[in-house]
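Of the protein chains in this complex, one is absent; all others appear in place.
Chain nomenclature is as follows: A, B and C, assigned in order of appearance, with residue numbering initiated at 1 for each chain independently.
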């Protein structure tokens, strides 16, 4: 066994190249950006400009073919890029969630769509927000906020839902829209890549506990031309599944848990009557429990990435990791309060705030990171389903199944009144 | 508010009378009995003899009318008797679970059955074991081990199930028996009070983690005369519900948690380098958490008993208390191990065993006390059901419902092919 | 044995319910929280007109001289509505400290004003070396003629920015134990050298950093005997802690009710989400934490009001339960509510932020469990 990644000399040279380039090009305001919540327009403009620079190098999609805007590099090179950006606190600029949409487009988009979207996405010319859906979690179609109807050749979108993405305003919104609420759940859901400049789109200002990356978007009779439909009209679920079961995002974890290391450092350096708080036996146990949980999450992620890299089929692993991560976040949130007392709640603006108020942000983030769709611990559902606890006969490993994939992981698509795909599998 | 019980002067005099009587009559071997597992035949004979003495005073069923063998006393007097026996560590001699059967008989038995069973039970002349079923928990009829068929006037019982009761051999077994496994769950279940001397009865010796009060009883073609059927043939569920929803057993809690106070005392008196273990900050927090949980259980029991005593309808309270009690037992079990280390596992026979090995017994008991029927945390089901979390419209408080009671708490009985009782309620 | 509220208590409860449901809908709570001071003087006036500030103040000083259970009945409703303002700090904590340690003249001067809500008091105990024990009081006061001079910093002091007076707990001498040598001073907030600054953060009460720079306090403003303030501080803190625990139980109850109701109305996969056992389990956690907080707190109050032994251990247990329980109930409620629960308009976060804050205020679960252990001779 070997729990560390070894780089070739060539890759180590590449790392130096990336580091040197970043030292030269990473703009100061982006470098200094602590919390996305503090993003102002000027900084956001600088971020986008820098993303475009990254895109020009092909480093936003390093393993993609050059023809689609990628850099045609190996996964190890991609890892180097991720690491160097992350070390500088700007790993988020890689827009990794948006890359899932890009991959799905690559696999399921029309030639015209690939031509239209892939290069601009790869080159950082398009900021994409996507519908807030958790990987591996069963989605209730009735819970979808956006409805679609047809008007001539165009589609009309109405409704409201929550989207995840960076910045103040996106270039595109990736969304699922329900065509027929009366139909069976799996029916007639379409996927769109909606240009965010269309009339009738409104980003509402409902405030949330941590609002920096989640946005409420209202669609008021938004007219969307057919070219923005991805795949076929009824392939919404299929496209989504293709995204959610995409394993290219399952990569080796990089940074340590920054919140936890902030807390440990605070406990090392803050004293009561000269004794570091971290030496108080009860708090010490709490801190080490947090350390253990964080490390187990890290090991699970290493395991997952290693399995993917070695072509081993994943069954329950991703959902297990996500579930544990959420539980660990809530535990850490409690540990922060118990160790720091009221200091835990101080924001960056407060001169007394420890660790620049990051741990206060964690207090809120640990709650928003819990399952965003109703039905708590939806990951647990996914694990139970893949373990087939309710089905005595089957034990074969397979991709994360939902009602919309069959046991082989292939999407199940059924259209009202017609039969398509493997009907027996339903 | 007032969280203590106040006694009248007359009741305090009665307490002295009970105490004096117990000092005179409680036999030495019974007094010394630490664990029921150590019960030998001689001690068991002494126990039964003492139970008969209690019965002669009417103190086994103090609030029952004198004609049925009771003493016609007030509930406060009954509480005094319970307290005095419990202080002497022999509260279990009151056979309180068996009294539920007696109460059900009183309400649903035929005149002949009352005449036959009530006096001998009240007088301590009959040791009763009953089918292991938890109050407030949904019972799966298919899970019942004993089946009944008809042979002439007699009933034939076959099968195997787990029974709870004291001693080495019972006088009577109270059981449910399923008449027709093919019928709907609620159908055709009968209740019997089976004399344990009948041919074909075998108490099997399967060993359990704590085997002292749970017994596996095998019925091999046991022929039971009709007089041992309680109620009507199909009233099994109804009789059981009548027992399970009987609130006369909901009484004020008496003793403190003996296992916990043993542990606290050990932590006070055991030192490491001269410092009591209970002063180690982490262990101290664990101990106090156990103390808190134990006290909350106690307060919940006080609340429940007070509600019953004041005619307030119980809804979720009993199940909540039982659930918390189980969780507290598992937590205490962990606290015992973390505080005592390997000492926690030493049995009474080991000269190094702390607290006479009682805490080692608690290690095992905390596991056997978890839900004995499949489907963990069945109390949680009962709470969710009574809170009607799945039914948006109803919020009225009512008795613990199961599929076999309606919202008023009245039993629902349906016989295959015939209609009886409130059919609409199903 | 009697777990029922008295007739008076039921009356207080009903009047509080009525008043608060009219005056404090959830959007008002957020408005007040988001306002510059977090304080609504008109609402404060109305609460005081209902007599809420006077309940546990002795009759001879303009109060009702009622028990703490009466006060708690009001606070349970305040907690249920996620707002208390400076009522706890002024009318319970400060008033009890004055009643216990103050001279007759001080009681006459301060208590009626507190009882009527004309003056708002708060207590400044915690410092940069944060903690709730006597050993955490480091700030010095030194005698200069007939004055004392205070220098130092207090952190996390509730409502100091709108308080009329601050009772400052400071060290006037080093004793053999941390409890020795602690003195309480009544300080005008407007005294030269006193400055307050609101803390920024995710805080469910208005807390301040208060700085004292050569603040001169007349000797007659010392509460009780110089160097011996800790015992009355601890008594007053115990009383406030018992009342706060009920407030937190009220908040936990609301967090429970919100998730119970949501679980029966939110439909997913065609059924109310309360159908799912995982959702049920979170609702049950919230319910049980709320009940545990309520009954431990009321038992503690009964001990207090009826002069039982073990009052302090009961109070510490109540706060330990409420500190853990209110937060857990909110966590569970968030689990059930998922995305909607973190929307600030929805209302649940009004409770969560208070659960996080009051988990700490007047001592967290760790502090109170350690105190229980000491009181139980562990």
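Basically, contacts are C-beta pairs under 8 Å (C-beta built on N, C-alpha and C of every residue); 3 or more make two chains touch, one makes a residue touch a chain.
Bear in mind that the values here come from a model prediction, so they are computed numbers and not experimental data.
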item	value
Interface partners of the hidden chain - shown chains only, full complex considered	A, B, C
Identified contact with the non-displayed chain, of A:197, A:225, A:281 or A:313	A:281
Contact with the hidden chain (one of A:155, A:239 or A:300)	A:300
Contact residue for the chain not shown (choose from A:155, A:316 or A:343)	A:316
Residues of subunit C in contact with the chain not shown	276-278, 281
Missing-chain contacts mapped onto subunit A	1-6, 252, 264, 267-268, 276, 278-279, 281, 284-285, 287-289, 291-292, 295-296, 299-300, 302-303, 305-307, 309-310, 316, 320, 323-324, 377, 380-381, 383-384, 387-392
Contact footprint on subunit B, counting only the chain that is left out	132, 138, 140, 142-143, 162, 185, 206-210, 271-273, 282-283, 330, 334, 337-338, 341-350, 352-353, 357, 360, 363-364, 367-368, 370-377, 380-381
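In this text, only the chains that are shown with their structure count from here on.
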item	value
Between subunit B and subunit C, centroid-to-centroid distance (C-alpha), Å	42
Centre-of-Cα separation between subunit C and subunit A, whole angstrom	40
Subunit A-subunit B separation of Cα centroids, rounded to whole Å	52
Residues of subunit A engaged with two or more neighbouring chains	282
Residue list for subunit C, restricted to those that touch at least two other chains	279, 366
